[in-house]
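Notes for the one structure printed next.
Missing here: one protein chain of the complex. Every other protein chain is in place.
Chains here go by letter, A, B and C, matching the order in which they are written, and residues are numbered from 1 within each.
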Amino acid sequence: MRISWFFKEAIISLKRNWVMSMAAISTVALSLLVLGLFAFVALTLDDLITSFERQVEIEVFLKDEAPFQEVQALQEKIISWKEVKNVKYVSKEEALRKFKEKYKDNPEMIEAIPGNPLPASFQISLKNPKNVVRVAKRLEGRKEIDEVKYGQQVVEKLFAVTKVVRMIGLLFILLLGFASLSLIVITIRLAIFARRNEVSIMRLVGASNWFIRLPFLLEGMGQGLIGAIIAIILIHFTRVTFFEKIAKSLSFLPISFGFDLFLKLSASLIVAGLCIGALGSSIALRRFLKV
Amino acid sequence: MRISWFFKEAIISLKRNWVMSMAAISTVALSLLVLGLFAFVALTLDDLITSFERQVEIEVFLKDEAPFQEVQALQEKIISWKEVKNVKYVSKEEALRKFKEKYKDNPEMIEAIPGNPLPASFQISLKNPKNVVRVAKRLEGRKEIDEVKYGQQVVEKLFAVTKVVRMIGLLFILLLGFASLSLIVITIRLAIFARRNEVSIMRLVGASNWFIRLPFLLEGMGQGLIGAIIAIILIHFTRVTFFEKIAKSLSFLPISFGFDLFLKLSASLIVAGLCIGALGSSIALRRFLKV
Amino acid sequence: MIKMRNVTKYYPNHSEPALAEINVDVEKGEFIFLVGPSGSGKTTFIRLLLREILPTTGEIYVAGIDVLHLRPWKVPYLRRNIGCVFQDFKLLPNKTAEENVAFALEVLGRSQHVIREQVPEILKLVGLESQGHKFPSELSGGEQQRISIARALVNHPPILLADEPTGNLDPATSLELMALFDRINKMGTTVLVATHNREMVDSMRKRVIALENGRIVRDQVRGVYGYED
Partner (left out) sequence: MIKMRNVTKYYPNHSEPALAEINVDVEKGEFIFLVGPSGSGKTTFIRLLLREILPTTGEIYVAGIDVLHLRPWKVPYLRRNIGCVFQDFKLLPNKTAEENVAFALEVLGRSQHVIREQVPEILKLVGLESQGHKFPSELSGGEQQRISIARALVNHPPILLADEPTGNLDPATSLELMALFDRINKMGTTVLVATHNREMVDSMRKRVIALENGRIVRDQVRGVYGYED
């Protein structure tokens, strides 16, 4: 019964201090909207980057004179390494077919090739592309192997770029998170500051700190919750109207602004809204509840 | 003298309503910090994307039998087109040299090539890469020309991606701009709402609307200005400690978080701060200045 | 100076009128006490004259101005003709006592020179020459009330409205201030005081308008507080 009274107080106060409630709710909604949308895009981008990184492969050219059994044994060995995801064997014939395909506009040149000078090769893909150098080093110098190629320069550049993209993304998520938190706390503080007389009056008629704090806390959480729900609705709307079109127009990329991610994000936003609302009102009240 | 009085009033009020001023200033600073940093990164990224797009070229393979004068005439003609930035002639010999370079690990194959089967070509770079299809179409079917290549698929994908990146960037800038504006207006409104009694008292002792509004307006602009300056300082700090390191680690890309851009950004932020501050207090006051 | 014709005021969402069918004529230079039990409509009467609120029906003229049909932007000019002591003081909380009084002069565009001269003078008149630098929250109830009086008087308005101006003052100070009001009135200012102070009304023998339940029940030249019956 007492608890229901506190809830009733919080709801009445939410309604009667409508201007301040509106301000707090809008602030929560706007902050979480920006944060949520950015996180949504950033997480999708992260998936995309990961799929790019996965495409990094090691090409191992085999000596023509290596016997087939040894090559097969090598393939099995490589597959057994824990870093390796897959090993694909490209025979000499396949290599030639690819070469001919590439220069099909230049028949003179293809005709000029005597026999098949191209070597057979392995194409090795890794579980974590970061290990590419280590695996490549391990392969070099084996007697069956003529040359190991993994586009050292390109791979290093790719990783440098993905690292920076991830860093900037993280920086912005942290910054947006911090800014959202601060802005919401500031707004709720201001709203409670405007009511500091009320707080001091309540104290003067004998209300204990918790008796005063609880309705404010519930009110803050209510504002946070409503704001988060508004943000989620807007994000959903953006997702349906905007992101899905983008995913379609970039269908050649493994991009998906997925519903799963959206659900996880929504849950996080609701928790964030509730916590920030509670935090904001607690911080704001602390100053006015001294003695 | 009257004007100086209004300034004095605004400054005194800024100081005496310290909690509210702090709230407004922090809100401006945080909002503009996020907006400014994002715009900074987005504009840099835009430059980078543009430089990628510029790398799109048209390769025109010439017939071996085309006489040298005609080829030269064609080159001059192409250069004269307004879409074209540069035309580079690659002779048969140069093409062969490049081919040999590429297959230098495979001497058998190079040796096997009789004479020089590779054609001469033009490499055409455009002022605006969007015109690549149009220019390519215009070249196709000419008698001196054997084949026109511009990696249609890659170009289309590239443009699809850059378009989406730009769109998302713009979306976020607009969203951040809107959110910043709203959040600042909300905070200033709330701060003035908390002082609505003051406004009504001023009216009751005969103050005209402008007499009340001017100090609030100046106060809002002051808060906006201080907030913007704080944001600029923080952006500068981030630029020096973070972005310049990034630019170094990506030295292989034409990336620069330049001082020029920073200056332009700072000027925009200051103007934005002043305007939003003025706007916020005007909107907030309008409600309390009726009758 | 003040004319009310059939003025009725209903507050929104309340069925009882706060004032009903009020007809009053006040000449320039009169001194009037407005009396009546708590909730009888005295403050409402004053708020109507200040155009803080508008009547539901009826006509009001103050200093020759048709209050009802006044353009909103002209309202400040009406109010500059009226000095008002509010029942709840209505001091600006972020200005010191001095600044609160000075504000009434700044609104009129008076020069700093004039302000620096007149403000200490009026503070002395209400006995607060040493408290000018305090903020309202640092003043006692009676001191706040006297600052409110000082602000109403400082620009020598032709009309002075005072709502319970001595509710927080001791009898000696109250009498002094009433003597001050009387002096100002003798110099030509029209004075209207809403009050519960029987002693004061009975001793001064001015015109008394008595309200009850929003209606005028008595309008008496050289009247007394009444109501002991």
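The rule we apply is simple: contacts are C-beta pairs under 8 Å (C-beta built on N, C-alpha and C of every residue); 3 or more make two chains touch, one makes a residue touch a chain.
Predicted model only: the values in this text are computed from it and were never measured.
When the full complex is examined, the chain removed from view is found to touch A, C. Set against the missing chain, the residues C:29, C:93, C:120 or C:142 yield one that touches it, C:142. For chain A, the list of residues touching the undisplayed chain reads 1-2, 5, 13, 16-17, 195, 197-198, 201-209, 211, 290-291.
Although one chain is hidden here, its contacts on chain C can still be listed: residues 11, 14, 35-39, 42-43, 87-88, 131, 134, 138, 140-143, 145-146, 163-164, 167-174, 196, 198-199, 225, 227-228.
Just so it is clear, only the chains that are shown with their structure count from here on.
Graph distance from chain A to chain B, where chains that touch are one step apart, equals 1. When every chain is reduced to the mean of its C-alpha atoms, the one closest to the centre of the whole protein set is B. With centres defined as mean CA coordinates, chain B is found 23 Å away from chain A. Note: centroid distance chain B to chain C, computed from Cα atoms, is 62 Å.
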